[in-house]
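One structure follows; several queries about it will come next.
All protein chains but one are shown at their positions in the complex.
The block that comes next holds chain A.
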């Protein structure tokens, strides 16, 4: 009984917290809707003017449309210490965390967001430990001379493909279910629109991180009211670095199965070039994002997401670092050790994809798409005071 009570208590608390976070967004956006000074900074404000009240679905949608650029915090005449205490980026960040929790699949795993630093640390530790143990079990030692460059002498390619294939398949399915449920809740029926145009616009906004530009292109805010483009640039390093690494793996898989070409590939082969470039991006990007994150004005953030953000940044950084180290020393006896560590980090990322910061990209894309669709429909609120 006691256990059930505790669970019910926890569930009740989570619900009240969600209600409180949505209520805060509703309160603040009522003020913004009467003010509208921030209309050109981003997509959130134009989306807001299509509504008079903000329910749970609206709050989730707008929260994920927000890029946390914080231009509207420094520009706000009602920001703290004003008694209205308007802080849009913070209020929306709080709901964003609720989105990740609420729409995670399976739902109970959403709870992992509540202690995300621990989640990521555990996933990585377990991943690394598993590969280290496996290496020892298979080869009897972590330093095996004579295996230089022979990755598959330790873990056969098919085993790796199976393990990582299964992990990523699960993650992709879990993310897809989550974002589909999100989509169902936030989208409403309406006039059909030109979908290719809408998708194109959303993709462009996502790929250029348009809304980290502050509307004027000067950038977003980090520690004070001055604008910086570095957050966007470092995210580009991170994102495109990640995509290059992903491309590298995909090309390598094609080489393997289609052409029967086995790793290790020469330095000037496509997979290694893509992987190295991506790896460098994935060092510079996360390092820069970490630096900015440490200097960010606490007013702009939801405190409870600091560990999730920093944990994810660190994870990406170490994946890249261990990957590049493996490339550098692949022909040394340390190769098995480095391989096990690198695979462990990658596994840590793969299994936490649907339960960590990675989800932000997916939900943001969905929100951008919804916005691109919705803005092509007539505004249901005809409030023109003209």
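Definition applied: a residue touches a chain if its C-beta (ideal position, glycine included) is under 8 Å from a C-beta of that chain, and two chains touch if they have at least 3 such contacts; residues count from 1.
In this text, contacts and distances are computed from a predicted model.
You can't see one chain of this complex, but its UniProt record names it "FAD-dependent tricarballylate dehydrogenase TcuA", from the set "MoaD/ThiS family protein", "Phosphonate ABC transporter ATP-binding protein", "FAD-dependent tricarballylate dehydrogenase TcuA" or "ABC transmembrane type-1 domain-containing protein". Contact with the undisplayed chain is limited, among A:82, A:107, A:184 or A:204, to A:82. Within the whole complex, the absent chain has one touching residue among A:89, A:215 or A:271, and that is A:215. Remark: the omitted chain is touched by one listed residue; of A:31, A:229 or A:365 this is A:31.
Mapped onto chain A, the footprint of the missing chain covers residues 30-31, 33-41, 46, 49, 52, 71-72, 74-78, 81-84, 215-216, 218, 225-226, 380-386.
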